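The structure under discussion appears below in the form of structure tokens.
For this depiction, one protein chain was excluded, whereas all remaining protein chains were kept in their positions.
Going by the order they are written in, the chains are A, B and C; count residues from 1 in each one.
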Amino acid sequence: MNAKEIIARRVAMEVKDGMLVNLGIGLPSMVTNYLPDDVDVMFQAENGVVGLGGSAMPGFENKDLTDAGGGLVMAVPGAASIDSAVSFGLIRGGHLDMTVLGGLQVDERGYLANWMVPGKMVPGMGGAMDLVAGAKQVIVSMVHTAKGSPKIVPECTLPLTAERRVSLIVTEMAVIEPTDEGLVLRELGPEATVEQVVQATTAKLIIPETVPRMAL
Amino acid sequence: MNAKEIIARRVAMEVKDGMLVNLGIGLPSMVTNYLPDDVDVMFQAENGVVGLGGSAMPGFENKDLTDAGGGLVMAVPGAASIDSAVSFGLIRGGHLDMTVLGGLQVDERGYLANWMVPGKMVPGMGGAMDLVAGAKQVIVSMVHTAKGSPKIVPECTLPLTAERRVSLIVTEMAVIEPTDEGLVLRELGPEATVEQVVQATTAKLIIPETVPRMAL
Amino acid sequence: MKTATKLEDAAALIPEGAVLLIGGFMAVGTPERMIDALVERGVGGFTVVANDTALVGKGIGKLVTAGLVKKVIASHIGLNPETQQKMIAGEIEVELVPQGTLIERIRAGGVGLGGVLTQTGLGTPVEEGKQIVEVQGERYLLEEPIRGDFALIKAKQADYKGNLDYALTAHNFNPVMAMAAETVIAEAEVIVPIGAIHPDAVKTPGILVDHILEGEL
Partner (left out) sequence: MKTATKLEDAAALIPEGAVLLIGGFMAVGTPERMIDALVERGVGGFTVVANDTALVGKGIGKLVTAGLVKKVIASHIGLNPETQQKMIAGEIEVELVPQGTLIERIRAGGVGLGGVLTQTGLGTPVEEGKQIVEVQGERYLLEEPIRGDFALIKAKQADYKGNLDYALTAHNFNPVMAMAAETVIAEAEVIVPIGAIHPDAVKTPGILVDHILEGEL
């Protein structure tokens, strides 16, 4: 199992029956591949659909049905078209149960930076700030380090996405939960040790007596 | 011609081609009876329709199609159903060209009071405050006096509907325009003299050299 | 997927003293069967947020008659003399809100905004006790968001995902209220199979709706 698959499989376990979920582009969108069949979940794409149905299979394309990355998608039976005001009303109003997003940095406060690298990458925040500020649960899914450089840090040096603590950080090495006391190491990846996680993390981690392995 | 017919006929002359118009309940709603056939106008009812089509004729009733007074109405071809947020978005956002409302008092500033008599009549303002604050033109249509007591007064003693100058006051005796300088007597009713209007009005009136009669 | 909820079960969800957002304009677009079930059950002390209290014997008027309403937040109560009498007698507290402000306050509650900045009500008794905010040199009243414990919604069609559409002037407060309560109960004229309402025709996505009421069979 490669890093991305580990992460997507572990995030999928957080998705519960009846939820409305928004998946970011890239790694987060892989989560759909690992959902149990008996979970009845609706996916939202912030550009305007509740009931996203995955990438369009050949012959099922509709130029007016895309996801937030602009890719052609399908809709599930019972889907609803919504305009951007309603879409972000769902996000900001607490109707979105979970968002899964990528991350550049997360810090000891649980704050996320994921939209900009000053002087290098200024694509715009898109819907990320509303998602992190508004979703009931915010799950950061990312590889643990960027080319060996830690991404879970004492305090974000990149501009924040929101002044709000995220719910959970899932990497290929660990599941980490931000709490009032700080970042708690909840689970280990299939091949990671506590020492390796600590080594790859500059943020202070709270390490319980037993840290189980991800039950992938 | 009775007082109400004079008023409704005169207000109808203000309605221009292409307008979106909201008519209050009662006297204002009589305006539709006197519109020229060649005026293409859409009526809005604030409870949720653009393209109100007058009272429902027998056999044309639909329990889900009513005006702001709750009366059964029809819709014109090309009508649109709108929810209350859109309806008041049209009103507040400057999309409503004209509202015609009844009045209890109007004063020298052109301010209207039409929703409450403390201790006597407290029905609620309904949509009146939004209409007066938001419509491009606000026309007050009312009989000139209440049982002989002037309704066009130096300063409203009743609670205001909005802190905004109305566009025109139309009574059976006069057409009066609130301006920066004050209330200007623009026209006389079919049977009124300048002296009678002044007599029936406690507000100061600016009286031009010639005051034409309403061209009903 | 949702199964239709029995009227009495839906009514039983609503506790004494709940804040109810109730759709409708002079009872048009009001869930009458749900109202009847509440009257039947007799638990009250409700704060009702609605455009109006309808007429005696219709819609919210029936809750007023049954003595189940402690407080009303509405834009108009003038066509229900019973509400007026109970207000004067001190039996019902009434907060009057301009209609356009009321719907925006509920919308703000539903879409997670901190309030509404409007010029409606400036210079009137509506202004009293409220924050004034200046934007680009203009004064605005800050009106606070409203949310309900329950929204009681009337739709034209519901499907078994909870998707709703609405008819003509029976839209009114319903689609906005369906976003602004902890629990949303929808009464439709008819319940249709999933997929029978085109995605473009859905006005309330089913994920907002907790219960659809059983139909009249």
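As a convention for this text, a residue touches a chain if its C-beta (ideal position, glycine included) is under 8 Å from a C-beta of that chain, and two chains touch if they have at least 3 such contacts.
Note that the structure is a prediction, hence the values are computed from the model and not measured.
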item	value
Contact partner of the left-out chain, one of C:Val64, C:Leu96, C:Val116 or C:Ala178	C:Val116
Touching residue (missing chain; options A:Ala8, A:Ala45 or A:Val100)	A:Ala45
Contact residue for the chain not shown (choose from B:Ala80, B:Met121 or B:Ala146)	B:Ala80
Footprint left on chain C by the chain that the document does not show	104, 108, 111-119, 131, 133, 135-136, 138, 140, 142, 144-145, 156, 165-168, 171, 199-201
Positions on chain A where the hidden chain makes contact	45-49, 62-70, 75, 81-85, 88, 91-92, 111, 116, 121-130, 133-134, 159-163
Chain B residues touching the omitted chain (full complex)	20, 40, 42, 49-51, 75, 77-82, 85-86, 88-95, 134
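In this section, only the chains that are shown with their structure count from here on.
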item	value
Intersection of the contact lists for chain B and chain C	none
Closest chain to global C-alpha mean, per-chain Cα centroids	C
Inter-chain pair with the most contacting C-beta pairs	B-C
CA centroid of chain B to CA centroid of chain C, Å	29
Whole-Å gap between the CA centroids of chain A and chain B	55
Chain A-chain C separation of Cα centroids, rounded to whole Å	35
Numbers and ranges of chain C residues touching at least 2 other chains	107
Multi-chain contact sites of chain B, meaning residues that touch two or more partners	none
